[in-house]
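Some notes on the structure that comes next.
Only a single protein chain was left out; the remaining protein chains are all shown in position.
Order as written gives the chain letters A and B; numbering starts at 1 within each chain.
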Amino acid sequence: MSAHRPLPRWADIALLPALNLLLAFLVSGLVVLLVGENPFHAIQVILYGAFGYGDGFGYTLYYATNFIFTGLAVAVAAHAGLFNIGGDGQAYVAGLGAVVVALALDQTHWLIAMPLAIIAAGAVGGFWGFVPGWLQAKRGSHVVITTIMFNFIASALMVYMVNRVLKPASTMAPESETIEVAGRVPQLRQFFSFFGYSPVNLSILIAIAALIGVYILIWHTKFGYAMRVLGANPTASRYAGISNSKMIMITMTISGALAGMVAINEVMGVQNRLVLDFVAGAGFVGIAVALMGRNHPIGIALAAILFGALYQGGQELQFVIPGITREMIVVIQALVILFTGAMEGLFRPSLERAFMLLSPEQKSEAIAVSTAKPES
Amino acid sequence: MDLAVILSILDATIRLSTPLLLACLAGLYSERAGIFDIGLEGKMLAAAFAAGAVAAISGSAWLGLMAGMAVSLATTLLQGAAAITLKGNQLIAGVAINMLAAGMTTFLGQTWFSQGGRTPALSEGGRFAPITLPFANELAGVPILGPIYSELISGHYLLVYIAFIMVAVTAFVLYRTRFGLRLRAVGENPKAVDTAGISVVKQRYQAIIITGLLCGLAGAYFSIAQGSGFGNNMTAGKGYIALAALIFAKWKPVPAMFTCLLFGFLDALQIRLQNFELPVIGVVPVQAIQALPYVLTVVLLAGFIGKAVGPKAGGVPYTKER
Partner (left out) sequence: MNTQRPETAAVTAPANGWAIELEKINKRFGAVHANKDIDLKIARGTIHGIVGENGAGKSTLMSILYGFYTADSGTIRVNGAEASIADSRQALALGIGMVHQHFMLVDNFSVLENIVLGAEDSGFLKPSLSRARKELDRLEEEYALEVDPDAIIEDISVGQQQRVEILKALYRGAETLILDEPTGVLTPKEADDLFRVLETLRAQGKTVILITHKLREIMAITDNVSVMRQGQMVATVKTQETSPEELAELMVGRRVLLRVDKTAASPGKTLLEVQNLVVADDMGVTRVKDVSFAIRAGEIVGIAGVSGNGQSELLESITGMRDQKSGTVVLNGKPLSLEGDDGAARARQAGLAHVPEDRQRMGLVTTFQEWENAILGYHDKPDYGSGAFLDIAAAKKAAADQVKLFDVRPANINLKSSLFSGGNQQKIVLAREMEQDPDVLVIGQPTRGVDIGAIEFIHNEIIKMRDEGKAILLVSVELDEIRSLADRILVMFDGVIVGEADPATATEGELGLMMAGINKTAPRTIGIAEQGPLP
């Protein structure tokens, strides 16, 4: 039995994360102050850079597209009680699937190339998630450690693949051949000139579809139900006849496939070829996004846009305020993970006390029942 | 290959193993006390930056070292506050620390020194010099043993010797002292420790303080011994390799030393083998050797070669009240 009265649902879902987030920004502001700059000016610059004009907004959405995918990857695994730290590696190797299909089909039409590339990237990314899942399910190796290891293995593998396999003999730079226009994912600017030169592309529609799909998967399918049982209580899921090992493997595959969608956005939508390190830490941003979004697609969408804005605004920031580099964004991201993830409990006790003081008489019926004497 | 080549590879092995070993031992204290630490990388990076920055400004390697240890310690305590006091998720705390260090070091480096995140190159006194052991020069002429002593064993930085001494110290502390007994107990069954009248929280903080100090040494090694100043993301994932080594060594100090030497050797080898044609096999891709420590760790974790079972209470915050 809990020693505290539980918080009202809205406080648990909204107020507590908001307070933690506020603290993260407050500390970030202090860091900005520390280097002698004005944090309010910085916020202004970030906001304008991210939302103030078409190009900026387009970039924000482009970053957000990546973060939605990696955030969902972390969230799906989290619902099954798994911490997938390997989004970066899964997205990275998925680039192989994307680029191979895109290069093979870039003489046809993007409507043919894109769906097949999605399948290929999902398959490769999914495989990179499946292996740690399989190792966890069948061999008991901790998925956190294996996914970390797989990030590094992916990195070595990709350097090799790009340099030795994909790189055309004619070029010096470590990158694949360029995908022809027909094989590229169309840019939103082709339809809306508002977006200027920003690289936001139709991948964002896949991201939106993924958000909806994950919502349905988790809360409206039997598989999602089983996933949540496993995540909340693995013994109960075995009791319920749910195959935990199968669930872990499938969930990690889905998680990896979602992370792999980053490759569609980057390889086919932005770079038009496979370059080294194209993931650029998006997998780790996904952790922050999922934590902040409380593993819910709506929360993830909002958090992804926030981080997209920070990344885009941060780019802008270093031009306007030379004293602040874009690494400041990584700091903010770290603080968000720290305060909304690891230090999630910071405000809970005092908030619970505050709510008890505010309404000493308010007793939920559950509490009343749980303390009532059994009548005979 | 002649003796000189072998010696030079082994010499590089020792140099490359040292930060791994220090970080690995650092992780050992934390994890044996029941706190998973995937934040070794971040703590090392923060220490490397602090050491490089202070050594550059003060011109003193010793002040740099102290700054590195202090910053690493502060970072560890932040992680501890989340993972121990607030009973937060230890893994997430580690991720946050790594990211915080990556962001802060580059950000502050650029802001303070404006050299693209690097700290200024160190002067003579800002960097640790290699130590020549007694009679190293005199004995150099003795066949076989002479070069081994003078080239392989002598002529390293102070931190190298400290790292290897720490292996023995750690083994002694862990198995022969009261502190070690309690440390191991708190990682296996904290409730047993609590009912024996020992504070679990205090014991865990004591453990991570050592972790912080050792990570400080490891980080300083990068910027003010091996390197001359801090460079962006200088630790380059070595903290994760140290973590892998810790698992590979099954959380024991002496095996940790051998594992770190093995991983250091692989690192030395891949530098040596760039475009080097091996008989029969042909050119081994360097990436394959680079990935080997990670692959080996995964294989070990999967139980294909022995079984790595960590401290039982690892990863779980200790809660007393029901």
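The working rule: contacts are C-beta pairs under 8 Å (C-beta built on N, C-alpha and C of every residue); 3 or more make two chains touch, one makes a residue touch a chain.
Note that the structure is predicted; figures quoted are calculated from it, not measured.
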Of A:91, A:226, A:290 or A:332, the one touching the omitted chain in the full complex: A:226
Contacts of chain A with the absent chain, listed as residue ranges: 1-5, 219-226, 228-229, 232-233, 235-236, 238-246, 364-367, 369-376
Positions on chain B where the hidden chain makes contact: 175-182, 184-185, 188-189, 191-198, 312, 320-322
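Here, only the chains that are shown with their structure count from here on.
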Length of the line joining the C-alpha centres of chain A and chain B, rounded to whole Å: 30
Residues of chain B defined as touching chain A within the complex: 36, 38, 78-79, 81-83, 86-93, 95-100, 102-104, 106-108, 110-111, 117, 237, 240, 243-244, 247, 285, 287-288, 290-291, 294-295, 297-298, 301-304, 321-322
Sites on chain A touched by chain B in the complex: 1, 3, 31, 35, 83, 85, 135, 139-142, 144-146, 148-150, 152-153, 156-157, 159-160, 164, 284, 287, 291, 323-325, 327-335, 337-338, 341-346
